[in-house]
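Heads up: the structure comes next, in structure tokens.
Only a single protein chain was left out; the remaining protein chains are all shown in position.
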Amino acid sequence: MGNGRIAKFIGVAASLVMVAACTGGGGTTPAGSPGAPSDSSGGSGSPGGSAAGGYQGPLEWWQLGYAPGGTTATSKLVDDAVAAYEKKHPGIDITVTGIPFSDEGLARLDTAIATGNGPDIFRIASDRLPSYGAQGVLSPIDDYLTAEDKADILPNLLEGVAYNGQHLAWPQWVPPVGYYLNNAVIEKAGAKVPDATWTVADFMKLAQDVTGHGTYGFATYMGAAGVNDLTLLYAEGARVLSDDNKTYTLNSEAGVKGLQVMVDLFKAGAMPPDSATIKLADVEQGFIDGRFAIMPTGSGSIANLKSKNVKFTVLPPPIGDAGKPVTVGGMGTYAVPKKSDPARVAAAHALGRYLTSAEVASDVPGWYLAPATRKSIKVSDTTPEMAPFEAMLPNVQFMPLIEKWSQLDAAIHPEIQLALAGQKSAKQALDDAGAKITPLLGK
Amino acid sequence: MTTTAERAPGAPRRGVRFWRRYGAGYLFVLPSMVFFVLFMFLPLGWSFVISFQRSGLAQSSWIGLDNYVSLLNDPVFGQAAFNTVLYSVVTVAVWVLVSMVLATLIHPLPPRLRTFFRAAYYLPSVTSAVFVALVWRWVFNANPWGLANYVLSLFGAGPLGFLSDPSPFLGANVALWSVILSSVLTIPAVGVVLYSAALSAVPRDLYEAAEVEGAGAIAKFRHITIPLLKPITLYVAVIYTIAAFEVFERVYVMTGGGPGYATNTIVYLIWRTGFRFGEYGLASAQAFLLFIVIATISLIQFRALRSDVEY
Partner (left out) sequence: MATPTSSGVSVRSPREVPVLVPVEVLPVVGGATNASGRPLRRRERLAILAILVPVAIIGLFPMYWMVTTALTPSSAAIRVPPSLVPLDASTENLAELFRQAPILLWAFNSLVIAVAIMVCHVVFDSMAGYAFAKKRFPGKNLMFLLIVSSLMVPVEVTLVPRFILVTRLGLDDNLLGVILPSIADVFGIFLMRQFIRTLPTELEEAARVDGANEWHVFWRIIMPLSRPAVATVAIFSFVGAWNAFLWPLIVLSKRELLTLPVGVALLQQEFSTNIGLQMAGAAVGAIPTIVLFLFFQRQFLEGVRVGGVKG
């Protein structure tokens, strides 16, 4: 049996592993270790809207889709924003970590926050706020909202971060879903590009007129976590839930009518055959390639389309029985988790306000990739293509802000896909979705 | 081990005797077991415990068997279970048969050709499943320019929806059968290699005797090869069954469980319940139900093929 031999051997193996860690691990900078809440550097910054006057020290910022030195718009803008903020507040040292834009990445974010190892501030879409709210892990912005803030932020958008009477995050921007029309494709088919007063009937006719020769009139993503396909239902006046979030209402006559529009278009061959499973990126690529004439998606696609020299027009969704243009969207926000050091939390909130304000727009040109939530910011000044999206802001409907939203979402889209594929009627599909959703409500 | 009433003076006590006798064994398994306990059994235990809770990450409440009961009543889970079983049955049957046949065909070839084919068959499995699934997704594209549809057009057949078509077909639906097809067109390399090895140990005189009696190739295969390969077939069937039941990347990349619920599988549901919905308790319940199914089937396979196998 082992004399020192075994011990020696284990030592060798262990050191091999250690070497591996040392060459690669290096994670001993503050960015590597989870933000330590016990860091009580700095003075007694009282919570209450004042700038991070008292706090000096590190701040950890997690950003979805960010890569240090990366070449995407997100990465570059974030780097610029950090530089600008640190210049204005010397003594604050911001480290940004990227989170992959996937479910696993989001699960990692959730786990870190739930176990108290999260960052000081992070970027998140508003639909995820309710689950954080239910866990009580976020520091609400209410104590840090100045009067100026309250006057500046559009009220219906401020409601987009409301949960149980508190506002959970700094609203940054809302990319409404607009209808992109490929000018070249439409004109080649001999049709005219409509204007913002177009109706659902106009839309259906146009989509069918331009279909042919490898071109489909209308294409949309209808998979998980999407909202683009719901625009046609909302255009008729339907909503997923009632205002008090207690009743499922998507299977109203309006909802059925809206879904029927898509079903009819698919049956008429005006939508691509793989509509049920097509991915968002493929819709965009098809639009760029000229295979799709009309696609509903958020304002984020503008940059890509411009870089590929696609001539396009953006319109609000066609007007249905609702009588006026209605669109849907999500909201990008910056949220601040609760931590034990009030000065640090206040500093994080100050950063959050900065990143969602007009100040950052002047420091970092092009920071706003979507219409901002503040009246003081006109994104279309720097990006003219944003104008139609800005015009849509007052008409944006958010998805219900409830904890189980992802489960509702997962109940709705498969039914839409099945209706499109002709497996069940539009009414049946929406009813079946309701059968799954109703038990989830009112819990 | 006995306890003697008297001990010879100076003789080691029971504890030390135990250690001397069994210590080496424990020490040798120790490093592995430490990691197993820490990173496998502990998390598994946590999962098992929360399967009886309604749990997000931060809050949980005990609800006993509610998760399990709701699953058994859930048509989505039911369909996923059906899809998984159908997928596994077809895939495993094909893989076992194909690998056996391929190995038998390779066996009599000259050594160079033998190695060549085994390597050619094994190569694809060295790459990551995600990438392979991406390629298949591309091939089964529903548009006319998808490769599979192009091949169909050569025979005058129209473009098929393949992965986007939930129409009923052969007891399931088109999309699911397309996924199964992509699986079936994947060569069961591990099986080929294992059967090749087993074949080399089959005595020749049996085949000689059969030939003397005028048996052809098929007859030899049926009456000699297959029965003698039973032990390996058990091993191959079990590992392929476990892998098939846990199918995930293929579905995730190719269809995302859609269209509708057409290609949901159990592990896809588990992933979605845990990572999308954040319902880790329910996801754990799903996982342990799957575990029970897999364990049962493995047990059945063992019993069925057990007779002349010693493991």
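Worth a mention:
Per-chain numbering from 1; labels A and B assigned in written order.
Just so it is clear, contacts are C-beta pairs under 8 Å (C-beta built on N, C-alpha and C of every residue); 3 or more make two chains touch, one makes a residue touch a chain.
Because the structure is predicted, anything quoted here is derived from the model rather than measured.
Touch, as defined at the top, links the missing chain to these shown chains in the whole complex: A, B. In the complete complex, the hidden chain is touched by one of A:Ala207, A:Ile288, A:Leu393 or A:Ala411, namely A:Ile288.
For the chain left out of this panel, the touching residue among A:Ala84, A:Ala107, A:Ala224 or A:Leu440 is A:Ala107. When the omitted chain is restored, the residue from B:Trp136, B:Tyr240 or B:Phe277 that touches it is B:Trp136. On the side of chain A, touch with the chain left out of the figure occurs at residues 1-3, 5-6, 9, 13, 16-17, 20-21, 23-25, 27, 31-34, 65, 67-72, 97-102, 104-105, 107-108, 111-112, 115, 117, 214, 279-282, 284-285, 288-289, 304. Counting the whole complex, the residues of chain B in touch with the unshown chain are 21-22, 24-29, 31-33, 35-36, 38-44, 46-47, 57, 102, 105-111, 113-115, 117-124, 126-132, 134-136, 138-139, 144-147, 150, 153, 185-187, 189-190, 193-194, 196-205, 207-208, 210-211, 217, 220, 224-225, 231-232, 235, 242, 246, 248, 267, 270-271, 274-275, 280, 283-284, 287-288, 290-291, 294-295, 298, 309-311.
Here is the rule we use: only the chains that are shown with their structure count from here on.
A straight line joining the Cα centres of chain A and chain B is 37 Å long.
For chain B in complex with chain A, the residues that touch the partner chain are 20, 23-24, 27, 31, 56-59, 76, 141-143, 159, 161, 163-167, 175, 255-261, 271-272, 274-279.
Those residues of chain A lying in contact with chain B across their complex are 1-2, 6, 10, 13, 103-104, 106-107, 110-111, 114-115, 131, 134-137, 223-225, 272-278, 404, 406-407, 410, 413-415, 417-418, 421-423, 436.
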